[in-house]
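I have placed the structure first, in the form of structure tokens, so that the comments after it can refer back to it.
Every protein chain except one is present and positioned as in the full complex.
Lettered A and B in written order, each chain numbered from 1.
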Amino acid sequence: MSIITDVIQSTKAIIQGMGVTLSYIPKRKWTVQYPEEPVTVQPRYRGQHLLHVDENGKEKCVACFLCAAACPSECIYIIAKDDPRSPAERTGVDERFAEVYNIDYGRCIFCGYCVEACPKDAITHGYNFELSVYNRADLLKTKTDLLITTQLQSKNYRVAFSDEDVDSEYKEV
Amino acid sequence: MTQDVIKVTINNKDIQVPKGARLIEVCRDSGFDIPSFCYYSDLALQASCRMCLVRIEKMPKLQTSCTITCTDGMVVTTQSEEIEKAQRAMVEFLLANHPLDCPVCDRGGECELQEMAFDWGGLEERFTEKKNYYAERYLSPMVANDPQRCILCKRCTRVCDEWMGEDAIEAGGRGANTVIGTYGGWLDCSQCGNCIEVCPTGTLLDATYRHQARPWELAQTVSTCTYCSDGCQMSLGARGGELMRVVARDRYVNGLNGEFLCIKGRFGHPFVNHEARIRTPMIRYKKGGKLIPATWDDAIRHVASKLDSIANKHGRNSIGIVGSPRLTNEALYLLKKFATDLIGTDNYAVTDSVNLTPFFANLGAPLATHRDIRYAKTIVLIGGEPEELQPLTGKQIRQAVRNGGARLIIFNSVPIRLREQASQFIHIRPGAEEAAVLALAGGATDSLVSRKMGIETAELEKVRGTINETEGDLIIMFDGSLSAAAQSALAQLSYLLRADNRRVLFHPLPLYNNSIGALDMGMTNGAIDVTQMLDAAGRGIRAVCVAGSFLPEQLRGREESLAKLDFLMVQELFETDTTSFADVVLPAASFAEIDGTFTNNDGFVQRVRQSIPPVNQSKADWMITDQLARELGVEFGFGMSASAVFNEIAMQVPGYAGLRYPLLKDESKPVQVKHDIAVQRDISNELETVRTAVEQMDESPEKHNDTPDVGHELFKIRTLTDKVAQFHLLAAGNPRPESLNVSPLYQITLSDDLRAEAVVAGD
Partner (left out) sequence: MSQQLTQIRPLSQPVHMPDEPATFSAAVEAEIDGHLAKYPVKRSAILPLMFIVQRERGYLDPAGVLYLANRLALRVTDIWEVATFYSMIQTRPVGKYHIQICKTLSCKILGEPLITERVCKKLGIKPGETTADGRFTVSMVECLGSCGTAPMFQINFDYHENLTPEKVDRILDSLP
């Protein structure tokens, strides 16, 4: 191969590459100015867990331990308790409820197996993703941190609509 | 015995089986799994679940294999499209009224119905009708009930009837509305919980473990019960250092008791993690002062220096060593070694209320195992009340009579409940149990014996007649009411009563889990017994080391003597009457926290395994003795290993020769101690002593005519059962709460009067 073809080919490659680069300059920017503006997350994003309540405000969790059993990193800790009160006064939907429900986010790998295992649709992944803390012990989240009624939601995200095509740009590539 | 062998063909495989074998058992033994819910071996047949259907050639329809007895040339198919279709339809019917509440059901994870549904998969539910519904409720403080989960296999009602003879639980109503329950809705029974154990679904549940944990997260440890001398094998379910429950389910444990446990074994375990457990070693520096927590090293050093100075001042025999028949063989062996080899005292004793030494010294036949009892043909029960004090023995006797056609002869001053099964109940005067030995030995003293017993002479003749005319095993059971001479004579009776077609076996009924083991280890009464030791306190005896506590009846009237001692060391789980006088209290570990062995009344050496780490700062009893010995300058050399202690036991105790922990591993094949069988000798001296004693016997005592209440012994509040709230309810007569839907514990407050009645110490 002669040096001339070599130069021509390299120049062509550079022009091609610069072409792609330059073509993006007029397009919409994907960089999000987090935390000044919220991140858009997918509806099925797996963030911090949420413990749900039913329409009467009763906790859906019946402390069946299936999430703890399914968890590959064994980060879920539950203490079940008997609630002898009448259905209207109960904490949960059933007489059995979780007195303690802890998730150790130092160990959680956000695999979603707990959500799959839950027979009562009591636990799902929420969208809170800012889980970093200054103290390692704070990674242990208790029931108050997880219940949908008490969990503090970050202002730094918005959930994409189900028909919103948030990442088609990436699909093109 | 020769058995006819017949041939059956199962799935084209020819199998030789003994005549009369049950088809379902044969199929299962040959590796062809047959599903079933209602079939339970050794219970009456039910054939209500219709799951065990098989095709037998030349029979018109599918047959339930649990009701079929094999016949020669039978050709059986256990798997085919037709059978599976029928079985799937049956499961669909079973599920027609079964709620889908597995997540809240305590049985979830070990439920037979759940397992079946999962194994098969693809079960569809075509019924759209409303399901039967009934609110969850409590049948007693121990038994929770969820009627809608019931599949009507009636295992519980059969177990209650055949094992316990109580018939407390039955099926009411009919058709789809049949429910398991009791008349009046409240269960008045011995609360053994065997109905819970055999229930294949979550219909009957352990109310003490309700909603506490799921089975899959419990670490199951096979161990031996610490209450009575039957030595039931059970599975301790522990989670995170806490003992959550005890079961005998055969998926976890397969011991001599099958799935049988009594109320104490099953529900009497919460003492293990009870907050009242002694947490640290404690020293009372000044008599009358307070017990002050100390470190282990300080406490052991304190004990050693005290023992040293007392031995120097008053001599070695001024130190008394007391063991408890509740300790492991290892602890008792080391305690004996500590007393004789290290301290060098003759004054060692055991806090057992029964001393069986004369019996074992003259033992003329081996001990009967519980299996022997089940298949025995004649059983003679002298005194005792097995259904309350040794419930497994009681159950085996009942089954021997009801399912095996055995003859049961009872000598008792109390019309105990087992008499319902007895072919002959001899209602004797209180204290006349010894005379039964004379009656068994021969007819020469019949007139005297019958006069003292307050019965007809003919009854004694009938006893001997029954024994002579039956073939098969003769088992003689006796409790602690026999004197030394009577025990010796009885132990030799086997030579007199045995025949070509009959073995004679003995089954003593001691009260504690390791009474027999204590005897084997030599940790019996030395020069004096416990009460003599207490009486000599402050004079001959200056210091006492107790592993366990004195029994209340031993301490009654002698509380002062403990105060007279210069020094008292107690190893205990809880504060008792004995610890209130102690100068040093050391926290001992319970059976769930240690390794060791117990020897039961069959002579089986059975393992006790560590399920949870020692609670608080407690230590195994043998380790405490070991540490104390080290402080006194003697190194036993066992380190931290209980098996090393057992190895030495195997070398030193003849009956245990060659035993090792690995040999005791399989609880389904327990190893029996080889107790020395004494040669036949003349027992006329002993009989003469017994006869003289009988002659002097008082004829005035009235016989008890009332059958004792169910549970009068089982529900007694002792140190350990005191820690279970439910026992207090039962001891108070099992009051019926306002609402059956909520645990009675939430509704009935345990008054102080009730608690004050608790007999402290001694259990």
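We take it that a contact is a pair of C-beta atoms (placed from the backbone, for glycine too) under 8 Å apart; a residue touches a chain by one contact, two chains touch by 3 or more.
No experiment lies behind these values; they were computed from the predicted model shown.
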>> Considering all chains of the complex, which shown ones does the missing chain contact?
In response: B
> If the hidden chain were put back, which of B:Ile169, B:Ala294 or B:Leu714 would touch it?
Replying inline: B:Ile169
>> One chain is left out of this view; which of B:Asp101, B:Asp206 or B:Asp446 touches it in the full complex?
In response: B:Asp101
> Thinking of the whole complex, not just what is shown, which of B:Gly184, B:Gly288 or B:Gly633 touches the missing chain?
Replying inline: B:Gly184
> From the list B:Ala21, B:Leu334, B:Ile426 or B:Leu740, which touches the chain that is not on show?
Replying inline: B:Leu740
> Of the residues in subunit B, which ones touch the absent chain?
Replying inline: 99, 101, 130-134, 147, 166-174, 177, 179, 181-186, 736, 740
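In this section, only the chains that are shown with their structure count from here on.
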> In their complex, what parts of subunit B are in touch with subunit A?
Replying inline: 102-104, 108, 136, 210-214, 216-217, 742-743, 746
>> Which residues of subunit A touch subunit B once you look at their complex with the stated criterion?
In response: 62-66, 68-69, 80-82, 84, 94-96, 119-120
